[in-house]
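A protein chain is absent from this complex, but the other protein chains hold their places.
In order of appearance the chains are A, B and C, and numbering begins at 1 in each one.
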C-alpha cells in the first residue's frame, strides 16, 4: 500500500474542458488530487466563459488562471515561473489535437482523454511532437489503473496462463438505447466513430494492455440501431493478435441492464483469466486442470504488482477513482523524473503511442465495416 | 408443476449408440424415463458387440432386442407388435443420417443428437423423408428444455424487451485445451467442423429459439489453436438476423475455467435479458430505465411457461437432466398425438428443421472462414 | 458418474401420503425412480379416498394396492409375495410415528420425512423398534444427498480445514411472510414447533452431517412474527459442538426474497468452506493464507466422493431431484444388502438416529426459548 504514504513533491496541473455540469472533469480532479501529488491551479474549463469562471471558482483556481481557451492558457502558463507542469485535456474528441499541440509546443506535459484524435494523421503528429519535445504524453485509458488489471498483466507476462490463445473483450452500456444526443452524436465533434471511439477504444486498449500482445488485424461489423443514432452504437469484431491468438470484441451502447460493462477473458495454453470492471477488485484465475481461484487486491496468491497501486487492505473496496488516481500518481512519477532529468521510472500508464494505436483501431474497424467486414491491418 | 403429475400412456423407446462408457446415452435414458412417459426396450448401443450387450443388460433391455446396428434394429423392431415407437440416435455425427433414414423408412419416429448430419444435402434428405413419412423428428438441442429459456422466449414473444436489436451468444469449454482425441478429432466421423458442430450449433439454436428470429447471414473466423486439434476449437462470428438485429457468437473448446459455458444475452429496444446455462434457474431481466430483476423458475414475475415444465418448487434447483426430460416429455406428447391421429400438441422441442438450420449454420461458418470472413447467407 | 450405469435389481416401494396436489410425493417418486433402483407399486396416498385413488391411477399403481391408510397397507403388503420391500412416509409430521410403527412391525424397511416425530419419546421408540426389527430406517434430509455436500464432508473429515471452530447455518424462506395455513400452522398436526421443525431440523442435520461434529448444547430465541402464525416462524440459536466449536443457526420463514435458502459456512483452524443450496454444484473452499477456490461437482480439485453420486459431467447442472435420488439409490444399496444378508454398504444417507437427533434439537430449542434462551443440552 505504497501510494498513500508516498513522500511527494507536488506538481502543478491545469485542465482543459471538464467544467461543472459534466462528470469527467470532476473525476480527473478527484483522481489527480487523491494521492497528494498534484495541485490543480489553472484551467480553460468550458467554452462557455461564465461556466468556465464558475467552475474555476468552485475548484479554487485563481481567476487570472481561468482562461477562455487552450491556446491562451498554454501561452500564459508557459510564461509564468509557477506555470503548470502538465495539463489534462478532457474536451470533446475533435478538440484533443489542437489543445494538445498548443501545450506540447509550449513545453508542457500532456494528459489527454481518449480517443486521442479523430484521424490517424493527427494522432501521428502528436506522437512525433511529444517525442521531439521530450515531453510526457499520457492517455487516460483509466481501466488500466485497476490493481487487478495490473495483476492480470503481470500474471500473463510471467507465463501463468501459458501462451495467450484467445482474448474476448466487451464493453456494454445502455446510454444510447433510446438514442443519443449532444456532441457524442455529432460526427463533426466526435469524429466518424461512435461507440467504437467512446468505449471500444478502451476495450481494445485493455486487451493489449493485459495480454502484452498487439491486435494485428480485425474484421468489424458496425451498426446504428438506436433511434436517431448517427454513429455506430453496436460493433462486433474478430481480432487477430501478433502471436497468432484470436479474439472477439463486442461493443454496445444500446444494451439495457449494462451500466459500464467492460470485461475481459483471456485463455492461454495453461490457464485462463477473467475480469469485470464493475467488480474490479476480483480476478478469476484458473490454472488448466485446477479449480478457479478468486484473487483480490492485496489478497492471497496475487502477484506483487497489485500491492503497490493500493491504499487500503483487501476487503475495503477500491474503485474507479482509485484506478484513475493510480494513473495520475504514475504520471506524476514520470513527470517528476523528466523535470529532474532522472531516468524514466518503471510505470505503466498508457501513452500517446497507445492513443495512436486506439485511433488506428477505430479506423481499421470503420474500413472493415465499410468493406463487408474484410480483415484490415492496424 | 404439471410434469410429474401427468397422466400418461407409456411409449416404447429404442436407442442407437450411447452405451456404457460414455455420458450421453445415460443422460438420454435418465431424461427419457424421468417423467414416466417412456420405457427403454431396445437398442443398438455400441459398435462393439460386447459393450452393446453389456449396456443392454445394465439397462434391462431384453437380449433379443439388443442389436448389432441400426439397420437390423429398425427392421426387426418394425416387424414386432410391441416394437419401439421412437428411437433416440446418439452416435457420432456421421452415423446420424444412415441411422435416422433406416428408422424413418421403417415408420419409426426419430429423436436425434446434433449436429444433424455432416452435409446440408443429407440434412435436407432427412427433412423431406420425415415429412413424407409423416413422422416426428426431434433434434436434441437440450438447452431449449430449460424452463427459464422458455420463460425468456415467451417474454420476447410478448414484447417485454421490445424489438430485438442485439444477440450475443457464447459456448465455452476447456475440453480441448490440451488437444482432443477420438471421433471428435476425426473429420471422417465428426464432419469438417469441430467446436462449431459440437457446441456452436447449440449456441446458434439457442439464439434463434429464444429470440424467435433467424440468422440470415454470418461472418466467421475459425481457428485450431490447441495442440493437434485437426478441427476448429475456436470460432468468432458476426451474426445478422432477419429483423435487422446484429449479434455475435463466440465458441471455444480451449477456454480453461469453463465447463459448459453456454450463455446468451439479448438486448431489445425496451429491455434486456441474460441467461447462463450453468445457473439455469436464473434469468436476469432489465426493463430499460428500470432495475435488473432476477427471475427464477416458479418464482415471482415469471411468465406462465416456466411453470409447466417444472417438477419442484422454486429454490429446489432443477438442472440439465430435467431440461432434457422436458424435451422427452414434449416429444412423448407429440408422438402420442401422431399415434392417436389427433392434432399436434403445442410443444416447442427442436425438430429436424432446426437440425437442418444447424447444418446450414455450420457450413456457412466454414465457407465464411475460408473466404476471409466474408458474410455468407444461411 | 457411477449412478446412471449401476447394474441393479429393482426394489418394490410403497408410499404413504404424498398424493397429487402437493409437491412432496411427486418429488419422492421422481427421485426414487431416477436411477432405476425402485418401482412404486403400492400406496396410501391420501386421507381423501378419491384423491388417493386418482393419485394411484396417475402413478400406475394397481387399484388393489391403493390403500385407505398405512395400517391396512402394511398388513396387506406384508402378506403378499410381491409385497413392498420399503415404504416412503410423506404425511404431516404427527402421522409419521404411527405409520412408521405399522411398517416396522410388518417387517418393511422405512423411509420417512422429517421431523421424525412430534416428541422425543416417540422418536426413541422408532429407533428401538427399527433396531429390534433389524430394518433400515432412512430419514430424508434431502440436502445431504448433494454431491458437493458430500465433498465438503469428506474434505473436513480429511482435515482440509483443520479443526472445526465455527459453524454457521441458515435456512431462510418467505413462505409464511403473509401468514401460514393448513397443517403447518396447526400444532395438533405439525407438533409444537413450526419453522424449526420444518426447515430448522434440515439446517441442524446439515451442520452435523458436513462437520462430523455434534451439537451438544444450544440457546434459542423463537418468535412468531407473521400475521396469524401460531408456531415459530423465526429462530436464532447459539450452537456449541462436541469439540468446542461454536456456531449459530438462523431460521426464518418470513424472509422475503428467499426461496429455499439453506446455506452453511464452516471455518476451521486452516481453512473455510461455504455452500448454498440454491447453487448446489458450487463449493467455495479457502485454505487459510490462500485464495478461495470454487469447486464443482466432477470438477478439478474435488475429493473423490463427489464423483460417485453424479450422473452428468461438470457444467451440466444437477439439482434437488438428483440429490434426493442419491439418497434413494444409497437406500436401495442398504436395503438390498439387508435382503441379501450381506454386510451393510458404505453409504451415508441419514437414518432414524439422525431423525431422533433432529427431534432432540427441536425440543432443546423450544425449552431454551421458553427459559430466556438459556443453554439446553441435546
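By definition in this document, contacts are C-beta pairs under 8 Å (C-beta built on N, C-alpha and C of every residue); 3 or more make two chains touch, one makes a residue touch a chain.
Just so it is clear, the model here is predicted, and its values are computed rather than measured.
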Neighbours of the unshown chain, displayed set only, are A, B, C
Per the whole complex, from B:189, B:230, B:279 or B:293 the residue touching the absent chain is B:293
Sole touch to the unshown chain from A:145, A:272, A:299 or A:350: residue A:299
Out of C:250, C:275 or C:296, the sole contact with the unshown chain comes from C:250
Out of C:121, C:157 or C:225, only one touches the absent chain, namely C:225
In the full complex, chain B touches the hidden chain through residues 285, 289-296, 299-302
Absent-chain interface residues of chain C come out as 161, 165-166, 168, 170, 174, 177-178, 219, 221, 223, 225-226, 234, 236, 238-240, 244-248, 250, 252, 254-258, 265, 267-272, 274, 284-288, 292, 372-375
Against the hidden chain, chain A presents residues 1, 4-8, 20, 23, 26-27, 29-30, 33-36, 57-60, 173, 258-261, 277-281, 296, 299, 311-322
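Keep in mind that, in the parts below, only the chains that are shown with their structure count from here on.
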For the copies chain A and chain C, the interface residues, called same if over half of the numbers are used by both and different if under half, are same
Rotating chain B so its CA atoms sit on chain C gives an angle in degrees, to the nearest 5, of 180
Whole-Å distance, C-alpha centre of chain A to that of chain B, is 43
The distance between the C-alpha centres of chain B and chain C, rounded to whole Å, is 34
Distance between the CA centroids of chain A and chain C (whole Å) is 55
Chain B touches at least 2 other chains through residues 258
